[in-house]
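This part shows chain A:
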Amino acid sequence: MGSAISVSAYGGSKEAAHSLCVAACDAVQALDTRVLSKTASSSELYRLNHTDPAAFPVAVSSELFDALAETKAIYAHSGGKAALGCGALTSLWGMDTDEFRVPAQEEIDAARALCSDDTVQLDAENNTVFFAPGQELNLGSTGKGLGCDRAAQVLREAVDAGTITGGIVSVGGSIAAVGSSDGEGTSWRVGIRDPFGTANEYFATLTVGESFLSTSGSYEKQFTENGKTYHHILDLTTGYPAETQLVSVTIVAQTGLQSDALSTLCFLLGEEDSREVLELYNAQAVFVYADRTVSATASLRGSVELVNDAYTWR
Partner candidate 1 sequence: MKERKWISKTDGIVLGVLVLFAAGFLLWRAVAAQPGMRAVVTVDGEAVLQIDLQSAEDAQSYTLQNGVRLIAENHTVRFAASDCPDGICVETGALQKVGESAACVPNRTVVTVVGGEPRDVDVIAY
Partner candidate 2 sequence: MKAKTYRIALTGLLGACAVALSYFESLLPTAAFLPPGAKPGFSNLANMFAASMLGPLPAFGIALLKAGFAALTRGGTAGLMSLCGGIFSTAVMLLLFKKDRRLGFVGIGVISAVCHNLGQLCVAAALVGNLSVLAYLPALLLFGAVAGTLTGLVCRAVLPALRRATASFRNNR
């Protein structure tokens, strides 16, 4: 996952809050190390990607299976721009290990051929996974959301038990908000990072209740080679970072996984083409363009307040 995890617990005793925060952090890290990580050899996903094709189909834990299945389903709406099996291309660009490089055209073409979800088969009855030789499954764009789900679980149990009144988790910038800070349903205020500012500047605030938020932005992971800047959200139909007027998309969704996957998906699809899938998953979105104009889905619009004069509504 490679992200900073922060957990805040409200309304309980100090000891309870402290141990809760630690428990939630540990749960997220364990999830990454045990199940989701594409680079740690201890993780189930790693072992899956490194299994001999002759051994396919492989049975996996239901935890991993559900994550894979839901990610695949969401990316099925991408028109080929995103896929669960995009690992071959993301490793080529060095996205997984932050050792970025611009691959040669032949390498990209070869990797793209291995990035179709058509050859990824998931059997829900037996929890088995099958994919073509050379393919790699990648949960990199949903991992943070999954981490949020896991941490939210820990917090939710504590809220239900009355230990705390609420909590907020941030896993690499993906947010889960559980309960409320005062136990009376006061909304949370979430800032959306200014795509053109530093890590602590936000251009808008979102007032939300219990929810899951994720932001995908071209500012997140970038590198420059030969004067050209490349961001990390790859469009599988071209093999290159998506060319778009968008600089960031923030999604408010029902689960962490959905918010994370949808943020990547909507960034790739653009505002117009995202409407359908957003409705389908009952999710809301805020779109930010390179010219600092902002738009949001209808029911979210009222909860968004622009706090930076440079930004205007479309």
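In picking the candidates, the idea was that all candidates are chains of the complex that A comes from, given by their letters.
Quick note on the criterion: a residue touches a chain if its C-beta (ideal position, glycine included) is under 8 Å from a C-beta of that chain, and two chains touch if they have at least 3 such contacts; residues count from 1.
These figures come from a predicted structure and were not determined experimentally.
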In-complex contact of chain A, chosen from 1 or 2: 1
Footprint of candidate 1 on chain A - complex, ascending: 2-12, 14, 17-18, 21-22, 24-25, 29, 164, 168, 170, 173-175, 177, 181, 188-193, 198-200, 202, 205-206, 213-215, 217, 220, 250
